[in-house]
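For this depiction, one protein chain was excluded, whereas all remaining protein chains were kept in their positions.
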Amino acid sequence: MQWQFWIIQTLNSVAFGGLLFLLSSGFSLIFGLMRIPNLAHGAFFMLGAYFGYTLLQLRLQFWPAAIVGGLGVGLVGAVFERLVLRRLAGNEQGQVLVTLGISFIIADVCLLVWTGDPMPLPAPQALRPPLRIAGYAFPTYRLVVLAIALVAALALYLLMERTRLGAMIRAGVDDMEMARAVGIPVSRLFTAVFLLGATLAGIGGVLGGPVLNAYPGLDTDMLPLALIVVILGGAGSLLGAFVGSFIVGFIYNFGIALMPDLAYFVLFLPMVLVLVFLPQGLFGRVQI
Amino acid sequence: MSPALAVAHLHKRFGGLPATKDVSLTVMPGERRLIIGPNGAGKTTLFNLITGDLSADAGSVRVFGEELLGMPTQRRVHLGLARTYQILTLFPRERLVHNVVLSLLGLDGRRWNPWSILSANHDLYAAAYDALRRVGLGDIAERIVTETSYGERRRLELAMALAQQPRLLLLDEPLAGLSHSERQTVRVLLDSIPRDVTILMIEHDMDTALAFAERITVLHYGEVIVEGTRAEVVADPRTREVYLGE
Partner (left out) sequence: MTRAAALVFAACALSLIALPWLIGSEFYVNMASQVLIYALLALSINMLLGYGGMVSLGHAAYLGIAGYACILATVWGYNQLAAAIFAIAASTAAAAFFGLLSLRAPGLGFIMITLALGQIVWGIAYRANNLTGGDNGIRHPARPMPFGLDISVAPKFYYFTLSVFAIALFCIWRFSRSPFGASLMGARDQPRRMRMLGHHVWLVRWLTFVMAGFWASVAGVLYVYYNLFLSPHAISLQQSAEILLMAILGGASTLTGPIVGAAVITLVKNVASTYVERWNTLLGVIFVVVIVFMPHGLVPGCQQLLRRVRDTFKSRPSGAATAETAP
């Protein structure tokens, strides 16, 4: 029936929105604090998916695989931050370009290691059968992904508002000079945030695996979506990333389902409107 | 005679912090007005509101009768506004003469020309040399800014502002960081500015400022506390309170 289609599409949209949140929250944090749009963020997501694939092949359970995969990507990110980004401190343009360079390397290495065929990541057994309520079938796994994204949003909120680390991050986002002046260990904070952002992207990649697969080009598919979320929602704002992710998730998903030829164009419109009327984004705190 | 500058009930908040509270002042053409006040009093903020670097929350700023609020900065400049900054904002990798040429171009239609060769515009360069000579930098016009002394750079900043032939000149601490002899040089320069330029100056160096100023406005916590002639302000007990009561 018609309803079934809309239910499926809506749930696909919110689940995708959840994945986008995992992707763009990290991006927004890194940008808000370090003033670097991490152009390797799509590659981090993709790398997470590939790590997840391999870990699942090695018979690891799904949820541990998500965490280990995420942390693996986090580690790659942290190493990159310490070895390369730090050398370019103060050179914002250079830092952005270097993240682009790394994204190429990661993408190409993935192609080398995992070849060009799309790799499916099977969802955990228990979540494969659909949830049947009132005669309608709900895709269980996607509901779980949404739930995880909501939990992650809550966890990040608590991190930012209730912990010392979060306070330091917020201070850095608001006024870097002041944060340094009051003794916040800025370079360690940078590494920590980059690690956190990359890990979130990596976990998102694994969780997204059963929905999107792992394939070459996943990085360049996801990166502009993260950018649009941050442009829409405002950089440095977790709430903005949250709201923006679901808006973009809906538009992208329904766009692809209803007008596959014009999906990208449909994304374009809200972005243009926001840029014209609200250059700070819907919730922006950081002047881009 | 209509005022050169008429600020009325100007307000500006930064988040919860009121930086400018109901500030009003009137400066007549040709006047030399001094703005003083302790650090954080909102003097530079006031300048930023007049130039358009900041947008006001409420109030009005009129220059020679024209309302400025809502107008972008470069259009205000075309009405005859010029400014020097507390922290030098020059073009450090360029020659002194190029800095002044950029200043002259700002008001010249030729700045839109993407085809002609800039260095072929001899009249611009001649005017730039003149402007530099007037502040005593004629001999080093071809030097790059990074190879000049701080005092020379302050004079360059002044030259760039004067080259615009402004009607209203805002000077933000033009003597900051200068040695005694350099201050003398700049003092003479300021005195030599003709009366068709109205000057509004922020300055901490009291000797120079008081010698220069005809009328003084004292700001404190974003408000006008005292205003009047030099003699009146100096004698006013509130002035002393503002500075000593800290």
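All chains are identified by letter, namely A and B, in their written order; residue positions are counted from 1 within each chain.
FYI, a contact is a pair of C-beta atoms (placed from the backbone, for glycine too) under 8 Å apart; a residue touches a chain by one contact, two chains touch by 3 or more.
Given the structure is predicted, the values throughout are model-derived calculations rather than measurements.
Chemist: Counting the whole assembly, list the visible chains that the omitted chain makes contact with.
Modeler: Per the contact definition above, the missing chain touches A, B.
Chemist: Identify the residue among A:Ile7, A:Val68, A:Val96 or A:Val211 that touches the chain left out of the display.
Modeler: A:Val96
Chemist: Thinking of the whole complex, not just what is shown, which of B:Leu69, B:Leu118, B:Ala176 or B:Leu189 touches the missing chain?
Modeler: For the chain that is not drawn, the touching residue is B:Leu118.
Chemist: Among B:Thr26, B:Ser60, B:Thr73 or B:Thr185, which one is in touch with the chain left out?
Modeler: B:Thr73
Chemist: Among A:Ala126, A:Leu158, A:Met178 or A:Val272, exactly one should touch the missing chain; which is it?
Modeler: The missing chain is touched by A:Val272.
Chemist: Which one, A:Gln61, A:Thr163 or A:Thr220, makes contact with the chain that was left out?
Modeler: Spelled out, the listed residue whose C-beta touches the missing chain is A:Thr220.
Chemist: Which positions on chain A touch the chain that was left off?
Modeler: Contacting residues on chain A, toward the hidden partner: 31, 35-37, 39, 84, 87-88, 91-94, 96-98, 100-105, 107-109, 111-112, 220, 223-224, 227-228, 230-231, 235, 260-265, 267-268, 271-272, 275-276, 279, 288.
Chemist: Write the list of chain B residues that the hidden chain touches.
Modeler: Contacting residues on chain B, toward the hidden partner: 51-53, 72-74, 77-78, 82-83, 85, 89-94, 98, 101-103, 105-108, 110-119, 121, 144, 146-147, 160, 164.
Following the convention adopted for this analysis, only the chains that are shown with their structure count from here on.
Chemist: What whole-number Å value describes the gap between the mean CA coordinates of chain A and chain B?
Modeler: It comes to 48 Å between the two C-alpha centres.
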